[in-house]
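Shown next, in structure tokens, is the structure this report addresses.
Taken from a larger complex, these chains appear in their original positions, while the remainder are omitted.
All chains are identified by letter, namely A and B, in their written order; residue positions are counted from 1 within each chain.
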Amino acid sequence: MTDPDLRGVVPPVCTPLTPELDVDVPSLERLIDFLVDGGADGLFFLGSTSEVAFLPDGHRRQVLEVAVARVAGQVPVLAGVIDMTTLRVLDHAAAARKAGVDGIVATAPFYTRTHPAEIERHFRGVAACCDLPVYAYDLPVSVHSKLAGDLLLRLAADGVIRGVKDSSGDDGGLRRLALAKRERADLAGFSVLTGAELTVDTALRMGVDGVVPGLGNVDPHGFATLYRLCRAGDWNAAAAEQERLIRLFDIVRAGDPARMGPSSSALGAFKAALHLRGVIACPVTAPPQIPLAPDEVERVRAGLAAAGLV
Amino acid sequence: MTDPDLRGVVPPVCTPLTPELDVDVPSLERLIDFLVDGGADGLFFLGSTSEVAFLPDGHRRQVLEVAVARVAGQVPVLAGVIDMTTLRVLDHAAAARKAGVDGIVATAPFYTRTHPAEIERHFRGVAACCDLPVYAYDLPVSVHSKLAGDLLLRLAADGVIRGVKDSSGDDGGLRRLALAKRERADLAGFSVLTGAELTVDTALRMGVDGVVPGLGNVDPHGFATLYRLCRAGDWNAAAAEQERLIRLFDIVRAGDPARMGPSSSALGAFKAALHLRGVIACPVTAPPQIPLAPDEVERVRAGLAAAGLV
């Protein structure tokens, strides 16, 4: 398990909290079981969907300890090490290493204004000081810079990164990565994962290795089925399953945009759904996110019902 | 000193590092003395100019401990608590409280996409759980959202924030704040500080209370003189001193923009200048910033010479 060569469905795991905003360990353990039993091929803790930006370091450490113990080697465990720059990321990487994860996931620097040379230096610096596989996380909506395809390929060829999670929305760029991987021997073992849960079947057709679907928390079985259908080449059935999941995804718009931002709405909806499905004990999200109102939770319930999940 | 009512020149203090990237305590102590002796009215540690985004939590704590001990009550000490969201900020606030600072400086949430209601909830949440004066830090270039003037005034009137450091570049908005403060009794004691070191005299004319000049690390005496001239109403002499400092500020462009970003260039130049002036032992900046090349350091030296500082 120290060499994950990551592929398949790798949900970014929600972080259940108690009403007092502590990590809800029993709920987290139930969620892990739910996802592994649901067919996840790997689990990504401390990603955006995990509210990593909202969790203090103590919470982060606890999540990883629970994760490694509960997963117990059934699937690879990845840990987000999301922070502003190199030395801070390395602190998280050391904690993740100590917890026993199989790989870490790092973004470009943020908060500071970055230059491409600084982004490259950052990934090389993280990888050099951390003996875990490093996955690059391309998330311009949060980080405010895009990881250039040529940079990713160079870092991959040099063994700096083992894969990429692409949440940039640039499907042409994603396909260039997948194509380059197929054509170049020096990129063997490089994992190209998409964060786009609405285009899994088409991404897999392009040659992508797997998906990191936030919605996979709510319906892991659906994503596992979708992945299996794609691998079996049953593209029409895959498209039908994908379309069912697209309709389900509308729950992310449950929250009123006049009252809250898209993170509050989407993460609130995922947690409300997990609560409604009986997986977690409490749907609370971390501050300063705005909680869903009762009628907004009803919209989540209706979405689950339409997708056959309650 | 627990009630700073901040005004005057409050430099955001650089964080000297050793070649091994540890906090260089003797250099930091010399820099503190240099700034206090130079006439600083307060010191702001762990701001952008302090490379706060680049410093691990251990470094942050050490900086504050050294700061409080060395300043020893001569001037107020503010601490940046820069992090993505509420609970993470509160961890920094607790460390700052323990270190004994006089106030904390917090931005809006970042990395996550925020809504105005979430920004307000964030500041109220930070203030409610932290018995230190809170200053809002408006820095859209890093945080990617602007603190609305009406929000700041509402938070000030409610006692949530004690002041604002405005690095937004919106001088019309800054003036509206200063004007509102003058007109409204419920805003007494609210400090309006500008981060714009090139327009200190005009900002003070508008009614701003003080300035947080990154360049103040390099020439604290200049900013103290400028402030004193403004307070004395000697606006022509103030303008001349301001213009000398504007020319000196050109050192921030010492680094080649084809090789590095603006943070590497500006922070590298400030540290190179402090090194050339004999204040700090080593000009290194934290990774992934790109170091200045020798010819770039020469540009800094030339700028210092032209300003009469070497």
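Heads up, the rule we're going with is that a residue touches a chain if its C-beta (ideal position, glycine included) is under 8 Å from a C-beta of that chain, and two chains touch if they have at least 3 such contacts.
Keep in mind that this is a model prediction, so the values were computed, not measured.
Whole-complex copy count, one sequence throughout, 2 copies displayed: 4.
We adopt the following convention: only the chains that are shown with their structure count from here on.
Annotation: 35 Å between the Cα-based centres of subunit A and subunit B. Interface of subunit A with subunit B (complex): residues 21, 48, 53-59, 82, 84-88, 90-91, 109-115, 117-119, 121-122, 125, 141-144, 257, 259-264, 286-290.
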